[in-house]
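All protein chains but one are shown at their positions in the complex.
Chain naming follows the written order as A, B and C, and within any one chain the residues start at number 1.
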Amino acid sequence: MESQVDTSKIVTFAKLEDVLALGRANSLWPLTFGLACCAIEMMATGMARFDLSRFGAEVFRPSPRQADLMIIAGTVNKKMAPAVKLLYDQMLEPKWVMALGNCAISGGPFVYPGQYAVIEGVDQLFPVDVYVPGCPPRPEALIEGILKLEEKLTGKRRFPVAKLKE
Amino acid sequence: MKPSIEQLTEAFSCLAGPVPAEVTAPSWPVAVYTVDANLKGYHFDAAVSPAQVVTAAEILDRFGFGLDAVTGVDWIAQNEMEVVYDYFHPEINLRVVVRTRVPRASPELPTISPVFPGANWHERETHDFFGIRFLGHPNLTPFLLPEDADFHPLRKDYQP
Amino acid sequence: MIVRKESIPPGPSGEAPSETFVLNLGPQHPAAHGVLRVLMTMDGEWITKAEPVIGYIHRMHEKMGENRTWAQFLPNTSRIDYLSAMHYTHAFVGAVERAAKIEVPPRAEYVRVITSELNRIASHMVWWGAMLADLGGLTPFLYAFDDRELILDLLEGICGARLTYCYYRFGGLCNDIDDDFVQGTRAFVKHMPPRLKMYRDLVTDNIILRKRLTGIGPISAEMCRKYGATGPVIRGSGVAYDVRKIEPYSVYPQFDFKIPTYPECDSMARYLVRMDEMEQSLRIIEQALDQLPAGPVMGKVPRVLKLPPGDYCYAVEAARGRFMVRIVSDGKDTPYRVKLRTPSFSNLSLYEEASKGMILPDALAMMGSLDLVIPDIDR
Partner (left out) sequence: MRFLSLEPIRILLYLVGICAFVGANAAYLVLAERKIAGRIQRRPGPNEAGYGGWLQPVADGIKLLVKQVMVPPGTDGLLYRLAPLMVMAPPLICLAVVPFGEDLVARNINVGLLLVFSLGSVNVMALMLGGWASRNKYSVISAARVVSQNVAYEIPMLLVVITMLLATGTLNLNEIIRQQAGWFWHWNILRGIWTLTNPLIPVTFVIFFICMLAETNRAPFDMAEAESELVAGAFTEYGGMGFGVFFMAEYANIVVGCSLATVLFFGGWQSPIGILSGPIWGPLWFLGKMYALIFVVIWIRWTFPRTQFYGLLNLSWKILIPLSLFTLLLSGALITLTKLL
């Protein structure tokens, strides 16, 4: 194995990359894809009180070709897994996946020795960028997940983190 | 049509009788009895032989009952499977349970889907979970389980 | 799109190739309300056969019931139909209480009624918004969720969850309600009627909505009975079947409320039934708040719960119809069998027959009027 050449030292597209990342981070269009309980909280996040549209992420696209972000909102079972995988494959690059809720992260409450139906975590199917725990996660948590994904893209956090009082 | 429990008992009395010869299961009750709804949640309990479930469904259909659910219970200790038919009445407070038992080795009984088309899905689901075969069912393919599933998870001896 | 070749029906042999094609709707489709898949054999835009394929969110609730104790299964019940979690918990708790002969204090029963009815309104608000979104009008969705959030605030205050409440316990409730909840609920009961009137004026009387729903998707009372469809579906066919009235449970006989029925059998009837039901729920909540007795909210429950052998049923009127829990006990501390009879399962089973010969948008409007929650079907 020859050592990998660090291309970033030779050629830098820093400015352009930053602009692209900013553009992508501010325009994360999720796929209209609800599986179970978490989908209701996902809808609630898009609604007036929490308003996901503030971050430009309210454009729920029903077609995977137009979506950037797949929010796995619920349990994926063995019957559904090929369809989810197909949806992921149909999305165009660059694409991101958010595992919303315990079921998507690990199978959640439905995992026990000898279970026969659920996939124990969607990261067994494809890479996941952000994990948002909860059963179901609150809308604030989903927004936090979007912010985390933006942070992953741009390297900067949008809002300052609230500090806990000692 | 608003039937009373007495009418139901009378209609079902023709089903009660000696145990059919083909049934070998030891604990075979063919009986009709009313129960305290406050204790059990249903009013009328009829245990019939597997061949009689269609007749029972026809009787209840005549009285205007609606199909609530079809389900199975795996009594592994007795080596039997119980199939339970729940019926509700849309106008009066009268719940009927029709139950029958089939041997675990060959769990087969006729379908009631010609009488109650809604039973189609319930029977498919019961077949999924318990492997109980409903003879004459139009489409007894895996339903809630993956299309290629050949296991019956709610059997007590199911090992994944 | 997953279309397998063998699922396409072959054309009649010896004739010209059939002009139909199979449209695979779902499992990911905006109108599928989750992961329902419908294989539609279409002739142009006309449906010749629509076969629902379910099981894409089967989560083995019934199997799980068999390998955990009675109390451990309780959180599962709120995740079957997450939109009416209170009712589902109520049914399971009620079945166990019936079997173990646990006395529930009256205050707990009243609070159960109040929270159940609040949950019913919240559920109907989601249905209303989602149905209008199915019809292409997105704005009501947001208004509906606005009102729903008020209910969620109230329920969150007493049980800590926004959606999957596990508030009822065997023998009562996990928390007593506080003054904030009572005040908030009274305020909500005052807040809601003007909103419902606004929805009636702005949405229900909209000519496009009327045209799209009136006469669409007829489901006769006979069909409901044969398929076991309950809830607003059977009430939209003119049958006043409501578990709260026909098989009274909890303290519902104490209240004066009507069962709204419409004899038209179409999607509009089912729509109007649900809109009227919200008003009736508000009436029940108001009466329950007025009659709310003082006292404990938890009855005497044995520490290790073992039910006498036998089978027990308990049915409630959930937001989508009749939900029944049938538990079979063999005397141990875990259930021998838990059967969940869910309303959406039966309501959807008539879809294949009812949607025959409809045009695609009408079929989707009718699906919206059935108010499906897919995990409730698949369990």
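The working rule: a contact is a pair of C-beta atoms (placed from the backbone, for glycine too) under 8 Å apart; a residue touches a chain by one contact, two chains touch by 3 or more.
All figures in this text were calculated on a predicted structure; none of them were measured in a lab.
Listed by label, the shown chains that the missing chain touches in the whole complex are A, C.
For the options C:135, C:177 or C:354, the residue in contact with the chain missing from this view is C:135.
When the omitted chain is restored, the residue from C:158, C:173 or C:209 that touches it is C:209.
What chain C contributes to its contact with the hidden chain is residues 1, 21, 23-24, 29-31, 44-45, 132-139, 142-143, 146, 206, 208-209, 211-212, 359-362, 364. On the side of chain A, touch with the chain left out of the figure occurs at residues 19-20, 22-27, 29, 47-49, 51, 53-56, 58, 61-63, 65-66, 68, 92-94, 158.
One rule holds for everything that comes next: only the chains that are shown with their structure count from here on.
Of the two chain pairs considered here, A-B and B-C, the higher C-beta contact count falls to B-C.
Centre-to-centre separation of chain A and chain C, using mean CA positions: 29 Å. For chain B, residues that reach two or more other chains under the stated contact definition are 145-146, 153. Counting partner chains per residue, chain C has residues 55, 58, 60, 63 touching two or more of them. Of all the residues in chain C, the ones that touch chain B in their complex are 54-55, 58, 60, 62-63, 66, 95, 98, 101, 221, 224-230, 234, 239, 241, 246-248, 310-315, 322, 324, 326, 328, 336-337, 339, 341, 345-346, 349-350, 353, 378-379. Residues 78-79, 114-117 of chain A touch chain B in their complex. Those residues of chain C that touch chain A in the complex are listed here as 2, 27-30, 33-35, 55-60, 63-64, 67-68, 75-76, 79, 82-83, 126, 141-143, 145-146, 148-149, 162-164, 374-375.
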